[in-house]
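Sending over a structure as structure tokens; questions will come in a sec.
Missing here: one protein chain of the complex. Every other protein chain is in place.
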Amino acid sequence: MNDIAIWTEKLVKAYSQVKAVDELSLNVPRGGIYGFLGRNGAGKTSTIKILLGLTRPTAGQATVLGFHVGREQVAILERTAYVSENKSLYGNLTARELVRFTRGFYPNWSDEAAAKYARSFEIPMDRPFGKLSQGNRTKVFLLLALAQGADLLVLDEPATGLDPVGVDEFLRVLAQDVVSEGRTALISSHQLSDVEQVADHVGLIDHGRLLLEARLDDIKSQFRFVTAAGNALPQTKTAEVVSVTSDGTFCRYLVKQNADAFAAELRRQGATVTDVSPLGLREIFLELVRKEEVCTSGNVGGIAAAVSHSI
Amino acid sequence: MYIWKCWRDSRSRFTLYLIVVPATCVLFTIIAAAHGPFITVWKRGPVSGGAQLWSQVATAILGGVVSLIILLAALTLAVASIGEEYKEKTLDFLLTRPRRRRYWVWTCWSVGAGEILGLVVAGVVGTFGALCYETGYVYSWRLLVTTLPLFAGAVAVYSLAYLLTVLARNGEQGLSYGLGILFIDLLLPLAGYYWHVHLPSVMSLMNGGCEWATSPTLAFPLGELVLYIVVALAFPLAAQLVLERAEV
Partner (left out) sequence: MYYYSMLLHINPSSGVPIYLQIENQVKHYIASGALQPGDALTSVRQVAADLRINPNTVARAYQNLERDGVLATVPGGRTYVAENPTGLLKSEKIRRLRPHARQIAVEGTQLRLDPQEIIDIVWQELNALEEAHERHSDLDRKAR
């Protein structure tokens, strides 16, 4: 278990009839950056709250850094830095006082790191937190998390309110200070382009279920859109075909691996393969997650809804 | 560090009370000293002169006006509790620091309890100090013991308000509930007097403790004292259980 940072098994969080987290089995390896992606309300924050001990799961189990979630929660909190989606702190305390408040909890706290990030993020340290802009509030949270000396960073929407310079600085710090020191980061974000830049692994969640979990490099080097035209094209998903979209004439397959072989097979069956193209994270995300979209051109949406599947 | 933060949140209120309590003591003592005969009328029981009278005056002040102020302080100091964290939405920050949840409850509670102790001591010292000064009498050790029932009563009210702020998830709302309950509790001695029944009330504890200091024949209200101490500890324990089960 030493090379796993976060592990969950069939984690469930149900609120009366609705399952915010539905049999989620995550695997976050140590020493890298894991992009935790999904739409609003997909279950990302619910999952994170369970891992941090803020809520209790309905079923299933989880470990963080080898410690059991729930039973050994304090041990987890000693080693984990958390930036919550809701970025509220004590409005009457200044950033400097918040640093003073927080550092006492962590033996591995680094004052030099705190000073460094205060400078590089350009945080106004002597203004009350309540008077800070959203971007500055986020930066304070980032400072507190980064200076903590934690083995694991769990960041829920860590770029809220940050301007492009702030985002750039944040990515630089992630690249330079987090991974290089063997720490792990789980980043839950809508900003796919930022995640795509720094993530080793991604986990895509929708309606509480894990749709996809893979190395980002593998996704990019093996996932392909295969577009074909012809009669009697296969419309079902297989182990390799993750999703199918059809508009009557063309069929577009999202193939997980061996795309060339799949395209060759289609050709053998008489179809015309017009395109085999690689895809970025955004396209995969939209393809897997967007199921009920009504298309503007007549039938298309209907067929897509009937035929589109996710893993 | 949380101690520091709780202190910071309550220090302005505490400082205010720390001025008001001894000031009230001194003021009333001076008034009493100037209107000696009035006191003999007011205290319907047998009254003797000298030190005895003045200690009765002191206990009347302490057990009456000053304890009311301290009770008010106990309520308002409870506002700066965990309940406020709900309102400020900072619970998800606080509860993800590496401490057990009960740490937050008891640490914050202890700061308030310590402040109340400070106010009680200030009240007792203020009253008897002023009396000493006015009358030249020196008073007995029994007077110091009055701090116990005063403290127990005040802390019980504080703990109640503390629990209410946690349940209401809001400092000010908890305070209003607490005021309501205290108001009822203060009326109980009147009801008890009317129906010739001794109903437990925090004022009866505090008053009784003060009276004991000056009346050698009265029994020390030990039973009530223990009861209120238990109550004072039970409420934060309940708050701990509530917080431990809370989902943020």
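Which chain is which? They are A and B, in the order written, and residues in each are numbered from 1.
Assume contacts are C-beta pairs under 8 Å (C-beta built on N, C-alpha and C of every residue); 3 or more make two chains touch, one makes a residue touch a chain.
Owing to the predicted nature of the structure, the values given are computational and were not obtained by experimental measurement.
The chain we do not see here touches A in the full complex.
The missing chain, though absent from the display, is touched by one residue of A:199, A:212 or A:289; that residue is A:199.
Of A:108, A:221 or A:269, it is A:221 that touches the chain left out of the display. Across A:75, A:179 or A:233, the single residue that touches the chain missing here is A:179. Counting over the whole complex, chain A has residues 31-33, 168, 171-172, 174-176, 179-180, 193, 196-200, 216-217, 220-221, 277-282 touching the chain that is not drawn.
Here, only the chains that are shown with their structure count from here on.
Rounded to a whole number, the gap between the C-alpha centres of chain A and chain B is 52 angstrom. Across the interface of their complex, chain B is touched by residues 49, 52-56, 74-75, 77-78, 80, 82, 84, 86, 88-93, 100-106 of chain A.
Looking at the complex, you find that chain B touches chain A at residues 1-2, 4-5, 8-9, 88-90, 92-93, 95-100, 247-248.
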